[in-house]
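Some notes on the structure that comes next.
Complex shown without one protein chain; remaining protein chains in place.
The letters A, B and C name the chains in turn, as written, and every chain counts its residues from 1.
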Amino acid sequence: MRGVVYKAPFQVSVEQVPDPKIEHPNDAIIKITSTCICGSDLHMYEGRTAAQPGLRFGHEPMGVVEEVGGAVTTLRKGDRVVAPFNVSCGFCKNCERGFTGYCLTVNPGFPGAAYGFAGWGPFPGGQSDYLRMPYADFNALKLPQGTEHEEDFVLLADIFPTGYHGTELAKVSPGESVVVFGAGPVGAMAAYSAMLRGAAEVYVVDHIPDRLNKVKVIGAIPIDFNNGDPVEQIRTMRHGDGVDKGIDAVGYQAINPVQGKEDPATILNLLVQIVNATGILGIIGLYVPDDPGAKDPHAAHGELMISFGKLWEKGLSLGTGQCNVKRYNRNLRDLIIVGRAKPSWYVSKVVSLDDAPTAYQNFDKRADGWTKVILKP
Amino acid sequence: MRGVVYKAPFQVSVEQVPDPKIEHPNDAIIKITSTCICGSDLHMYEGRTAAQPGLRFGHEPMGVVEEVGGAVTTLRKGDRVVAPFNVSCGFCKNCERGFTGYCLTVNPGFPGAAYGFAGWGPFPGGQSDYLRMPYADFNALKLPQGTEHEEDFVLLADIFPTGYHGTELAKVSPGESVVVFGAGPVGAMAAYSAMLRGAAEVYVVDHIPDRLNKVKVIGAIPIDFNNGDPVEQIRTMRHGDGVDKGIDAVGYQAINPVQGKEDPATILNLLVQIVNATGILGIIGLYVPDDPGAKDPHAAHGELMISFGKLWEKGLSLGTGQCNVKRYNRNLRDLIIVGRAKPSWYVSKVVSLDDAPTAYQNFDKRADGWTKVILKP
Amino acid sequence: MRGVVYKAPFQVSVEQVPDPKIEHPNDAIIKITSTCICGSDLHMYEGRTAAQPGLRFGHEPMGVVEEVGGAVTTLRKGDRVVAPFNVSCGFCKNCERGFTGYCLTVNPGFPGAAYGFAGWGPFPGGQSDYLRMPYADFNALKLPQGTEHEEDFVLLADIFPTGYHGTELAKVSPGESVVVFGAGPVGAMAAYSAMLRGAAEVYVVDHIPDRLNKVKVIGAIPIDFNNGDPVEQIRTMRHGDGVDKGIDAVGYQAINPVQGKEDPATILNLLVQIVNATGILGIIGLYVPDDPGAKDPHAAHGELMISFGKLWEKGLSLGTGQCNVKRYNRNLRDLIIVGRAKPSWYVSKVVSLDDAPTAYQNFDKRADGWTKVILKP
Partner (left out) sequence: MRGVVYKAPFQVSVEQVPDPKIEHPNDAIIKITSTCICGSDLHMYEGRTAAQPGLRFGHEPMGVVEEVGGAVTTLRKGDRVVAPFNVSCGFCKNCERGFTGYCLTVNPGFPGAAYGFAGWGPFPGGQSDYLRMPYADFNALKLPQGTEHEEDFVLLADIFPTGYHGTELAKVSPGESVVVFGAGPVGAMAAYSAMLRGAAEVYVVDHIPDRLNKVKVIGAIPIDFNNGDPVEQIRTMRHGDGVDKGIDAVGYQAINPVQGKEDPATILNLLVQIVNATGILGIIGLYVPDDPGAKDPHAAHGELMISFGKLWEKGLSLGTGQCNVKRYNRNLRDLIIVGRAKPSWYVSKVVSLDDAPTAYQNFDKRADGWTKVILKP
């Protein structure tokens, strides 16, 4: 079958790879119908992680059950499902508490696993024709049969729950004011989730016009940091006040909006400035303990210079880490089914799996019209 | 009346100061019967904050109501009360949500106020014969009449609730393993609170034998960092595992246990190492945005080099900031009254207010037998 | 000044009553600009509570500060404010935990107080020209100056927060299915709040066409119990499934939809049937321990025959009681200010205070077009 393979920084190819097989009675094989390129794929694509050539990309897969192992209880050939990007067992100390992003079973020695991700276990990526899904009863989320909402449901694999996770970490409540840094796919989904949860005002900070325009559609307030310090812009709009909650949907490859160059602690320090005392920060943008492309030795080890004195003085709290997709994907699916959520408002491109190399290139460049890409095998 | 006055780094004196008066109908005047020296007084005493000479110290006061303003509803002359170190109004956006440490009313322009603390509002300290308590119905916690439990109740002003706050920020639950950095008064109260909440194991890290011995009394496990890396010591005792939760009761003046010199991010980075993925950190040790005595310009502005990449990879959360004493002091009082808590197990010295200069000196040196000091006017 | 006075069952009049005065330094006098008739006024109006003739009605007041006592800090003459229907002190054990509906200070011997409500303290009602507001710093919620959103802001006194309280008691979360019993003002606000919080589907059960039509406007699904058992109707629409959460916005004067006559436990027992195992019920409809108009001696003492065996088997939880308005009114106000909430979509009549007797009569009859009434002094 075909799969997207990482060759070198800024280079992927679509190659013939081995078909997956049932390796354990709780496995299922999924025939992929849609699969996205994720912003976190770009960290690997750019050579900014420990990913080695040969890694097969893709952790946002959905499709149809092709085959199930002998112990699988609830799935049948033909069932339409979407997989969380996390691979998890369902019964370890972390999974049983809902921390499926930190499974202790499937990637021994490291808490957490994902399809097609450097360091997150031996699970080939899902930008391919088929995918092996371990512990399928636990990991598969069933979808209504047919083809409806395909472009919405595929976002349940990662970015819609991940954006929502930001609002959950920050405990966004009705009537609150929220800032989201990053108008990329995850930032857009965080802003969308904040609106769904009843936030009063959602400010979204970025500098790419195409993306800032997108978030206007859902009633968020775009802040272009090319127009000046985003903290001051927001304070001015709020008559001097800050905001209740903040979400970082950018991570360590952030550009300092004042200096115009990469600074991995930028977003954290901006959040410390703009979020009011007693506020909460949801940090869903990726931070890594090893960055081969970092500009200085501290950043190379994930050590960042953070305004912690001010953070403490304000009594801020923060939550971090990758999303436990299973906590949210069922309820978000139900919002899609009844038409109350339509996350595909942000999707701009649906292309063939064979066009993955071009898609990676354009998405990485933040090219106009490439805000989010779905690949169709 | 007498009051403890800051003169210069490492120098306080007991001087005649003006008697407090009712300045607002909601005020009360308290005749002090007991008042402690706090570890956070030492940051000021050592010249490591913005405190200016002339500041009157003391934010852990208890005593008897001497006089009430015309609007006070629930207090009468003679009532025995203890004051939270925070001064708060009870009706602003933060107070009404329980964040009384971040009151927006009493210290205009800055969220939060305290008696006798640099930058925290115009409220003279309570190491004195009398104290003016604003919004007395809200701030006073009534105690049983008499003199019983005096040395326990005075700890309700700050360190018992503050230690408890650490366990609340870290959401310590029955059966969990917890590490507390710092065996000083606040660390001891955090460890004690963790035990009261049903933690299975509480490790307390320090290097002062007098303090490490103290925490053994309550069943905590002392870890002397002079005996080696505390992270490795704990992992060895736990057969390779880390702990569920962590509390920082040291703050920015921490000594790096490996290098043996001051390093303001030490405790945070040790917590990132030893707390398991999905864990929570309660940061009650003080961090400041301006440290006149810092060794480098970043630390002088409260900017610390934190292993954020690893923190994020582990999906850790953290809560920070000074304690909202009113959230906890009523229930902790009730534990004292029925004899289920006796925080004075940690108190070692009760001296006259006139002996404050000597007491500061010994407490600052962590002299044997000076783990916690109560001053009696 | 004028005030609405209860004379006898089904009879109120607008009479000259004494002007309120500052009685305590923390009081304020409010000049009323808008004030609603509440569904709970009707329980008194119909003689179904302990209310005695002479009681002055009205607990949903808003207006402009006319005068403040000497201890009031944050209010000035001319400030536009809305009052929670609860009267509370801000500093008792219940208020400090946010349970302002159960204040222990202002109505000695009974936890909780309200303006113009039988048994809830000595506070004259606010269907009048002026109102005395105790502990004004705590009880007043400031509004933007001017007259904008008047019909929305007045709903912050009771029904918008009370409806929201139902969703909070039931912990309504994004993606959930919810049933609300009652399409009156409180039920409508509960359904509206559930939608604001991101519920996937909100079913609203009633039998009055005017009200069922109203809730369609916000995307809720009307269920007319004149068309058959509402439990079966909902199960049929949901392919056999029940709902995640349930809200009772009717209370003890409910009509059994099958028998067509009053049965005070009807709504509770319907909720037990239709809410899924592990679900939560928010009971905001009024239940009373003494009902002079009850049909049997048990109901007269508030003793109801509840399917508790089934409730337990399903592991249901429930929360009850009057709303603690201050918990929600600030954030709901902010939603109104930015235009994200407009609760006045449900208001149908704005009449002069002098027309109160007619308004009571029509509102009590659920007359067409009298879903919610605002009185203007």
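Simple rule for what comes next: contacts are C-beta pairs under 8 Å (C-beta built on N, C-alpha and C of every residue); 3 or more make two chains touch, one makes a residue touch a chain.
Model, not experiment: these values are computed from the prediction.
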Residue among C:Gly78, C:Gly228, C:Pro289 or C:Gly339 touching the omitted chain:
C:Pro289
From the listed residues B:Gln11, B:Ser173 or B:Asn256, report the one that touches the chain absent from this view.
B:Ser173
For the chain left off this view, which of B:Val4, B:Ala183, B:Leu196 or B:Ala356 is in contact with it?
B:Leu196
Contact with the hidden chain, among C:Ala118, C:Leu304 or C:Val350, goes to C:Leu304
Give me the chain A residues in contact with the hidden chain, please.
24-26, 69-71, 73-74, 89-91, 93, 96-98, 105, 137-138, 326, 330
Chain B positions in touch with the non-displayed chain are 164, 173-177, 193, 196-198, 200-201, 219, 330-335, 337-338, 340
Go through chain C and note every residue touching the omitted chain.
94, 97, 99, 101-102, 111-112, 169, 252, 265, 268, 276-278, 283, 286-291, 298, 301-322
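The rule is simple: only the chains that are shown with their structure count from here on.
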Just the number, please: Cα centre separation of chain B and chain C in whole Å.
42
Per-residue multi-chain contacts in chain B, two or more chains:
97
